[in-house]
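Missing here: one protein chain of the complex. Every other protein chain is in place.
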Amino acid sequence: MSYRIKGQTGEWEVVIGMEVHAQVTSRSKLFSGASTKFGADPNDNVSLVDAAMPGMLPVLNKQAVRQAVRTGLGLKAAINLKSVFERKNYFYADLPQGYQISQYLEPIVGEGTLILDLDDGATREVGIERLHLEQDAGKSIHDQHPTMSYIDLNRSGVALMEIVSKPDLRSPEEAGAYLRKLRSILRYLGTCDGNMDEGSMRADVNVSVRKPGDEFGTRTETKNVNSIRFVQQVVEYEAKRQIKLIEDGGEVVQETRLFDPSNGTTRSMRSKEEAHDYRYFPDPDLLPLVIEQSFIDELSSDLPELPDDKKDRFIKDLGLPAYDASVLVADRERAEFFEVVAKGRDAKLASNWMIGDFFGALNKNNLELADSPISAEQLGGLVGLISDNTISGRIAKDVFEIMWETGRDADVIVEEKGLKQITDTGAIEAAIDDIIANNPQQVEQFKGGNEKLIGWFVGQTMKATGGKANPGMVNQLLKKKLAD
Amino acid sequence: MTKLTHLSISEALEGLEKGDFNAVELTEAHIAAMDELRDLNAFITETPEKAREMAAASDARRAKGEAGVMEGIPIAMKDLFCTEGVLTTAASHILDGFKPEYESTVSANLWNSGAIMLGKANLDEFAMGSANITSYYGSVKNPWKREGDDTTLVPGGSSGGSAASVAARVAMAATGTDTGGSIRQPASFTGIVGLKPTYGRCSRWGTVAFASSLDQAGPMTRTVRDAAIMLEAMAGYDAKDSTSVDRAVPSYKDAISGDIRGLKIGIPKEYRMDGMPEEIVKIWDQGIAWLKDAGAEIVDISLPHTKYALPVYYIVAPAECSSNLARYDGVRYGLRVEGSSLDEMYENTRGEGFGDEVQRRILIGTYVLSAGYYDAYYNKARRIRTLIAQDFQKAYDSGVDAILTPTAPSAAFGVGENQDDPLAMYLNDVFTVPASLAGLPGISVPAGLSSQGTPLGLQLIGRPFDEGTVVKIADVMEKAAGFTALPQLIAGGK
Partner (left out) sequence: MSVDKATVAKIAKLARIRVEEDKQEALSDELSKILDWVEQLSEIDTDGVEPMTSVVEMFQPQRTDEVNDGGYAKRVTSNAPESAHDFYAVPKVVE
């Protein structure tokens, strides 16, 4: 169902393109040997090069090139054998060189694609325009002094990949799905940690509106949005603002805007706007970057299995429903966890347990997968006990609770608490006989045609066996006995 | 005995090795010379104490048998090379008080080879100029004067302080940097040898950048042999400079054999420009004759895009400089002139911190890179730069070993002359700029005197990384020229 916004003049379509800045996972910076570690003391991760001392020169980090190429491969994109670093010239307090080294006319990665996984299980292809490498800027801190801003260059020169999508997204949901999927791919590849809180992934959101079928409208660019929820808010707010503007007879101005998370609105950044002329030109301190096809092939053969492929495999080889598969592959840790749980076991049962009780418990306790008190092996152990009829699904829920509390293995708990399922026909029959003997009235009613009462008998039997009787056997024996 | 300050590097190395004198004595003689000729304004910062310490250490190394190729030689360091803990200004107000926390690769190489620093030599601000009149620290005087004329002459630029100190026997040698002729032209104006190596031969790390695709450090000395010795110490691959070339440094002085028989010397017809002074034509013809007499084969060649080199240079160099100088913003080092906002602080700092010529070039560079002009100016210039490099390539492909031209279109001019019109000043570089654009090695050798008794140089341009052949031919020419004239101002008097 297409996303449409109702205006006074009819329905509007929103068109979204995204420029994502993803910090390359590397030890050192793009052009210097200073550390990229988050949270260092002010200007501690700063070399003479990062501080743009006179006469300092950039030397390219090989790892950044590898990671950009790997990301390009993960996005099924064309890798350019020759690319060029250029200087983007502007003045800003946190830009020590007075220019940012970036790639402009000749980026390292060209066009590619990304598959969106939408909430209803549907998928859609989104075009990737390009990916290029560039330097991050430093940080200005405005709240430490009444009349001064403080500058910390720890981030200055950290390698970023700017990943530019085509204007193919059409709803806040798609914008969110795009970011989630991109982050997932980056994390699978290990090329960016995707941590939006620490700023290792930020999005510039380009939004325009049009009447369905019309040409693209004028877009605005909202800079540095640092959460998926905020990106969706930007899209919603900007779309409505632009529609109202146009319907009130105004015009959308192509401009840079800033998101205000406190009230979910955007505002014009006029200060950044005035007379920008970046005067790009090839950086004469750096020669053209040339990579060999063999280098690309080598990286290509070493890529991990990516979410789309993993999902296909889960569906085809493990027989999981598409929904389960997309939930499980959404991030790498989750998929790896699942593969341990399901190893040699009933995959669907494993998936049910993981997506159901296990994620439920994580959510309820506000925990990340990595902090789970139950390991993948342990959860797998529990699933195994259900599969081989050692315990019933019902009992398994209790065992799970105890595992969550104590971190102990399922089989130990089952053993200790005597929770093994009763599969001894004699024992179950004895319990049933008792119940039939003590409840002639119910037996009468059942035989008189009230077949719904079977449930009541099952309940009584389970109660009598402390819940341990195999429910299938209880059903079967009850039907037999009551028919006598 | 000859005065210590009059020795060449190779003579001094011999004397040091024989024990005729030690580095401390040699250095003291030069410190005294620096005192005596302070009026030349050749230094922005003198470092006599550092020189004495380095000299003592040098003598100790020599005693231990650990002498380097420049062991004990007192030199001037152009104040464009960052020197750890020593004020480094690029002759600009904007670097006020800047004491680098690091040592440039070239200066470090020289200290490692045993050279001794007398001080930081004056230059044109950010190496932009051809007369050394744009320094925030005042103009440098050429130690030469015209016969019977007391007019103060310019030493050329931008390495004017380096040239003046070497010519006046204050420093035994000096480092220079050459972007469009800044080593060769002042060498020609002061009667010394100036060698600009192939681009990529000397590391640019730690040298204040003017135009990154052109800047190259090189030696300024009184003999060709000295230039060869000093280049060997300065040159070498540096992983910190991505444009540095990983190629072994040969012994350049070993290339000097005195035998240039059979070498082909190209004479580019386009360098015979209309209105070229007669004495320049004469000295060039003289140079041709010397090389011919020494057995070289003289061939006429054509470098058809020569006349476009200067305008190309005055687009490319300002464009790069406008970006390279953006870092001087009053935030991390140097001058800050306060303002009520960040932008105002930038504008005040850069307005006061940069002199007129630097501002002019930044503005030109900003303009030619700006939207709408990039292709018409900057890209056009880069394309013609390709053609200029191809001109040289074709000449070398045809078998030419080196090219002989005048170094500059005139002898040193007086302070104040040529000064009203930036364009007239730019024309000084007309013969040196093409080799810079092509990244080729070039040397200026003193060849004779003008009609007014001031020095004139000839330039040899070689193949890429063929500095060996360049110094071999230059040495032959130097001997043929027998240039022994001394400047009027000289340490210890004539």
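Some notes on this structure:
To keep things simple, chains are lettered A and B as they appear, and every chain counts its residues starting from 1.
By definition in this document, a residue touches a chain if its C-beta (ideal position, glycine included) is under 8 Å from a C-beta of that chain, and two chains touch if they have at least 3 such contacts.
Keep in mind that what you see is a predicted model, and the values were worked out from it rather than measured.
Checked against the hidden chain, the listed residues A:123, A:149 or A:375 yield one contact partner: A:149.
Considering B:250, B:277, B:422 or B:492, the position touching the chain not shown turns out to be B:422 (whole complex). Within the full complex, the residue among A:49, A:163 or A:399 touching the omitted chain is A:49. In the full complex, the hidden chain is touched by subunit A at residues 26-28, 32-35, 41-51, 53, 59-65, 84, 91, 93, 140-142, 144-153, 258, 269, 271-272, 275, 277, 279, 282, 284, 286-290.
Touching residues on subunit B toward the chain that is not drawn are 97-101, 199-200, 213, 239, 242-243, 245-246, 305, 307-308, 311-312, 314-315, 322, 326, 329-336, 338-348, 350-352, 354, 359-360, 362-364, 366-367, 370, 376-377, 379-387, 389, 422-423, 437-439.
One rule holds in what follows: only the chains that are shown with their structure count from here on.
Inter-chain spacing, taken between the CA centroids of subunit A and subunit B, is 58 Å. Within the complex formed with subunit B, the subunit A residues making contact are 48, 51-60, 87, 89, 91, 93, 96-99, 149, 151, 277, 279-281, 283-287. The part of subunit B that touches subunit A in the complex is made up of residues 81-82, 88, 90, 95, 98, 100-102, 104, 204-209, 211-213, 239-243, 319-320, 322-323, 325-327, 329, 331-333, 342-343, 346, 366, 369-371, 374, 378.
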